[in-house]
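Worksheet: one structure, shown below.
Missing here is one protein chain; the remaining ones are kept as they sit in the complex.
Order of writing sets the chain letters: A and B. Residues in each chain are counted from 1.
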Amino acid sequence: MADFEIVIAGFGGQGLLFTGKVLAYAGLLEGRELSWLPSYGPEMRGGTANCNVILSDTPVGSPIVQHPNVLMVMNAPSLDKYEADVAPGGTIFVDSSLIERKVNRDDVTVYYIPATRMAAEAGLSGLANMILLGAMIRTTGCISEDTLPDALHKVIPERKAHLFDANMKAIEAGRAEVA
Amino acid sequence: MTVVFEKPKALTDAVLHYCPGCTHGIVHRLVAEAIDELGIEGRTIGIAPVGCAVMAYDYFACDMIEASHGRAPAVATGVKRSMPENIVFTYQGDGDLASIGLCETVSTAARGENITIIFINNAIYGMTGGQMAPTSLLGQVTQTSPYGRDPKTQGYPINICELLSSLDAPAYLERVTVNSVAHVRQAKKAIKKAFQNQVEGKGFSLVEVLSACPTNWGMTPQKALEWIDEKMIPRYPLGVYRDKED
Partner (left out) sequence: MQEKVLMKGNEAIAEAAILAGCRHYFGYPITPQTEVAAYMAKRMPKIGGTFLQAESEIAAINMVYGVASTGKRAMTSSSSPGISLKTEGISYLAGADLPALIVNVQRGGPGLGGIQPSQSDYFLATRGPGHGDFHVLVFAPSSVQEMADLTSLAFDLAEKYRMPAMLLADGTMGQMMEPVVLPEPTELTREKPWAVTGTKCAREHNIINSLYLSPQELERLNIERFERYKTIEATETRWESFMMDDAEICIVSCGITARVSRNAIVEARKQGIKVGMIRPITLWPFPEKPLLEAAEKVKAFVCVELNMGQMIQDVELAIKCRKPVSLCSRVGGMIPSPEEVLAAIKQANE
């Protein structure tokens, strides 16, 4: 399997680090080499946040992703910041309900998914990240769809275990959007 | 031959280095008597300060730790958390406890750590040769307040018992002195109670002892004892500031 160097970026509070953790746990369950690195800072909510995930078949060197081959963005500043870094041939997932503009590159594949609006309409508020994740997994194959539920179980804290089904539903919606 | 007066077992045979007329020796003895009478020497761990009592680790026969300046209550916290069945006390002067270590003093009291603190207040830095202490009196002449402590530039003395009595946690706070037989007897009672409280798990106990420093006050030992009555007690009233039994 090819190496995946993934950047997930947006506002704090959108569940970006959580999304990255699902990928990381799936990687662990699949016995792959991996790293997960969050941005960290004083802003807990509403500031910019991102995380870098590397999934590889060989030991991970630097955990810092310079040139992602997968980028998921949930606000306009993040698209501005990371668009140019994406490796040629890479894939970008844009929450088009939050980002009005289009991607300016023609050497990458772009999926525009109105994830935040879709989540609100489906009664899955706060799970736009999972919709984008569903689309990412379906189109890139960065992790196996089989390990996903187990990974999700690992990442959802016990006190929120009842949200598992909603998370899966959101992932399914994302898959369907790019099917 | 009948023995009528003995050195407490909780003191070693080391010769104390304190100046003539200094009351540290009396307080050491009172602490040692309390340890003897409660039968706790074998499980007591003492913590010496930085200041005149720095070498208290040589004088007490129990296990001893020498702490850095002002940090004895933090060290005591670590020891007590590690060895909750042991009896842990600190012995600190006014520079150590009320100045550089005030944060540790207040925080340890606020946590209600089940330890005993013996606080020697002699209104001066003795070991370094007589500089102003946080407890020096207004107008008191020291090396670093050569024109007398001026509240405009040097602030007011800190009353530790009163300060700590604003906290919820402390179990026992009392101020005593050792300038007369009657006062020594009362001090003994207070110190023993501060240890007894710990044995019974009652929590943070501190005894402030108004002490004499004839050398750095520039007085005869006799005059120094009188000065406690005349100058110190009016500013630092003796008495019980907290007793959770009340």
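Assume a residue touches a chain if its C-beta (ideal position, glycine included) is under 8 Å from a C-beta of that chain, and two chains touch if they have at least 3 such contacts.
Every value quoted in this text rests on a predicted model; they were computed, and no experiment measured them.
Participant: Pick from A:L37, A:V108, A:L163 or A:V178: which residue touches the chain that isn't shown?
Facilitator: A:L37
Participant: Among B:I65, B:L167, B:M219 or B:I233, choose the residue that contacts the chain missing from this document, as touch is defined above.
Facilitator: Hidden-chain contact among the options goes to B:I65.
Participant: For a quick check of understanding: of B:C52, B:A74 or B:L173, which residue touches the chain that isn't displayed?
Facilitator: Considering all chains, including the one not shown, the answer is B:A74.
Participant: Footprint of the hidden chain on chain A, which residues?
Facilitator: Per the touch rule, chain A residues meeting the hidden chain are 21, 24-25, 28, 33-38, 40-42, 60-64, 66, 154.
Participant: Identify the residues of chain B touching the omitted chain, counting contacts across the whole complex.
Facilitator: 12, 41-45, 47, 54-55, 57-58, 60-68, 71, 74-83, 86, 103-104, 106-107
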